[in-house]
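Complex shown without one protein chain; remaining protein chains in place.
The chains carry the letters A and B, assigned in the order they are written, with residues numbered from 1 in each.
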Amino acid sequence: MKPTKTLLTAAALATAAGSLSAEEMTIVSWGGAYSNSQLKAYHEPYSEKTGVTILNDDSSAEAVAKLRAMNEAGNITWDVVDVVAADAIRLCDEGLAMEIDPDTMLAAAPDGTSAADDFGDLLVSDCFIPQIVYSTTFGYRTDMVGDTPPTDICAVFDLETYPGKRSLEKRPINNMEWALLCDGVAKDDVYSVLETPEGQDQALAKLGTIKDSVVWWSAGADTPQLLADGEVVMGSTYNGRLFSVIEEQKQPVAMLWDAQVFDLDGWIIPAGLSEERQKRALDYIMFATDTQRLADQAKYISYGPARASSAPLVGQHADLGIEMSPHMPTDPENAKNTFLYNYEFWADYRDDIDAKFQAWLAQ
Amino acid sequence: MAALTPISRKPMSVVLPTVALAGAFAGMFVGAGNGSIPLGILGGAVLMTGLAWVFINVLKNEQMARWITILAFGIAGILLSGPMGGVLGLLGGWFFAWFIYWLYEGRYRQKLLPYLTAKQVFYHYLFRVICGAIFVFLITPILVVLPLSFNAQDFFTFTPEMLRLDPEGYSLKHYRDFFTNNEWQRSFKNSLIIAPIATVISVSLGTLAAIGLSQSHVPGRRAIMGILISPMIVPLIISATGMFFFYSDIGRFLEGTLGMNKNFVGYLKVILAHAVLGIPFVIITVTATLVGFDRSLTRAAANMGAGPVRTFFSIQMPLILPGVISGGLFAFITSFDEVVVVLFVGSASQKTLPWQMFTGLREQISPTILAVATILVVLSIGLLATVELLRRRSERLRGLSPA
Partner (left out) sequence: MTDASQNAGPMLAADGTPLKQSLARSLRRQKLRALLLVAPLLLFVMFSFIVPIASMLFRSVENGIVENTLPLTVQALSKWDEQSGELPEEDVYDAFVRDMVVAIDNKQHTRLGSRLNYEETGMSSMFRRSGRQLNKLDPETDGPFKDQLIEIHDGWGDPKTWAVIKTHSPAVTNGYFLNAVDMRRTPEGAQSQPEDKQILIKLFGRTLFMSLVITASCILLAYPVSYLLATLPMRVSNLLMILVLLPFWTSLLVRTSAWKVMLQQQGVINDTLVWLGLVADDARLIIINNQIGTIIAMTHILLPFMILPMYSVMQTIPPSYTRAAKSMGATNWTTFWRIYFPQSIPGIGAGSILVFILAIGYYITPEIVGGTKGVFISNRIAYHISSSLNWGLAAALGTILLAVVLLLYWVYDKIVGIDNVKLG
């Protein structure tokens, strides 16, 4: 009868799984083209080298909530997690991520520079191993802006010259800074203004001028889709997404690099892993963040490697065969006017401003 | 209702104005699309009246009239607005040719009761048209998904090439992706493992409980029913977090204390969580069938010496089977289409199809999920059609006249 069948299936599952689980690790990342670049650049060579099976879990978007829940439940199923730097800081602050010693746990550069020097300022948290430099920036429809393509970030707030919807991320980070920049605040003063409740209100008021024309996005795939549909005239997203829209999908879209916000993405290892799993996770990290691997990833996606020593090794796109350097956010041509994301500020004020922003959004 | 009503041809004074009205209505859209609404209305009305008059009085050959209209309209459509217009033209031509003769020959009364008044006939067809519109509403999203799954681009957008019916705009790459991509294949397999087992658990336990509940004198019946139905009532996101903590504990116990395999425990957690979610549907459907169940049948069986088990399998089960099956289908779909709970309870090795679709939607725009949906739609059409054919066959075999 049915129960017997259930048991049989279950037993079959158990034995089939049994042969695998010995050397298996779960790596959490963002999914899509990004996970794919990691698969090609890190996972496949690592599996080949060690025989470890790598399971991909595309849950980075909920990483903080889930790690906290796992920690509370005392059952951590992830081995290595890819998160943005701000999340890493938060996880580190709450003791949910393991602290990393760059000198012993990370590979030195080929010329002998220590990992700590090679990564330099990008080691923004004790638990964070940077992987890529990406930027959040705007893309616009070339066929919807007339003869005057936007060159200035404040085009986003200019409904008269550029009518139509724009898409912004459904969170305060970046949006608040851009709003203040376009409300006459000098670049260096942005964070000190944003520290005060009046400054926060000022930023929200500026955002309020375009609130009715904004489509809020929460998933990385939203803005590219909206741009491809012509649903928005411009929208913020990660530069790699825009690269794929423009170069791979050949959509009539162009980049507005002005006031792009540099950010970092990288690995953390959850705190509280068993010794054996922690060893394997560290071994993977050592492998996946060495100079060559980081440069390899840039063949598949237009994010800059986080090591200084990887930059000269960045070559051509694996499929398209185009030179990748001009598409990197760090390229001098693109980085004429960049905005530096202040990690400490957002680690401290994220809760405060997020609460305000969400309430403002729901009004 | 099957009685044939004798039909007769209708006078021109009825046919022509009606056709003109329909023509004007269609003409309005064509006119609007091409610049002038009044001209469209007028043109439509005149054109249709003329056609009807010619067909009825001059041509007198329905077959030929039909082909002429279809072709003429199709060509006109292409001239006016390209291939899509052509397709619409063909459809419109077919419709009007049919409509003219349907009216003129009085076929619209053929299947109706003979004593209906003209107004009743009108309402009858108005009702049908409304129902048709609702069916269109029901099915349109699927009609949108089907062509988009052949999109040559990686977006959920009808490209200009697709609208021109240009083969360039179409491709099978998303289907290839589904069949060659490991992630999709793995999640598909996981769904095929998890959903059936979860269904079996909820159906077997649920049916038993429903039978128990249907007996008279069950103490605390309402409360029990409320508890059993609760998984349907509690908002999913709350259930998901609640179950996450519970199953983490269970998982730790099974893995740590009993030393069970990690993957096996992982599947077990998702299966049990999904089984709970499916239970209310089984309970509701089976209880509903049992309400109409004639209790004297089981007594008769018991009277003739059958034990409770035998009575159940040979008397009760066959009679409540339809309810059990439909409850099972609901439970299956619940698990097969569930994304919130599995995101919390499952880990990467139990990634199910909806989970993969969810990340596909969030992180990467890939019409692969549309290709998957299309495959599933085709499968379910096949399944439903087979069930229907089997039903008809068994009806025929049992000598029942089709109702």
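The rule we apply is simple: a residue touches a chain if its C-beta (ideal position, glycine included) is under 8 Å from a C-beta of that chain, and two chains touch if they have at least 3 such contacts.
Since the structure is predicted, the reported quantities are computational estimates derived from the model, not experimental observations.
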**Request:** Determine which one of B:Trp53, B:Tyr108, B:Tyr170 or B:Phe245 touches the chain that has been left out.
**Result:** B:Phe245
**Item:** Per the touch definition above, residue among A:Val52, A:Met105, A:Leu159 or A:Val215 touching the missing chain
**Value:** A:Val215
**Message:** By the contact criterion defined above, which parts of subunit A meet the unshown chain? Give residue numbers in ascending order.
**Reply:** 62, 64-65, 68, 90, 93-95, 165, 197, 215-216, 218, 229-231, 347-352, 354-356, 358-363
**Message:** Residue by residue, what part of subunit B touches the chain that was omitted?
**Reply:** 1, 29, 31-35, 37, 81, 120, 123, 127-128, 130-131, 134-135, 137-142, 144-145, 148, 156-158, 205-206, 208-209, 211-213, 215-219, 222, 224-239, 241-243, 245-247, 272-273, 275-276, 279, 281, 284-285, 287-288, 291, 326-327, 330, 333, 337, 339-340, 353-354, 357-358, 361, 369-370, 372-373, 376-377, 380-381, 384-385, 388, 391-392, 402-403
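Keep in mind that, in the parts below, only the chains that are shown with their structure count from here on.
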**Mean-CA-position distance for subunit B and subunit A (Å)** = 39
**Request:** Spell out the part of subunit B that touches subunit A in their complex, as residue ranges.
**Result:** 153-157, 183, 193, 197, 200-201, 204, 241, 244-245, 248-249, 251-252, 260-264, 267-268, 343-344, 347-349, 351, 359-366
**Prompt:** Where on subunit A is subunit B touching in the complex?
**Reply:** 2-3, 5-6, 9-10, 13-14, 17-18, 20-21, 24, 26, 28, 30-35, 55-59, 61-62, 66, 69-70, 72-75, 77, 219-221, 224-225, 228-229, 248-249
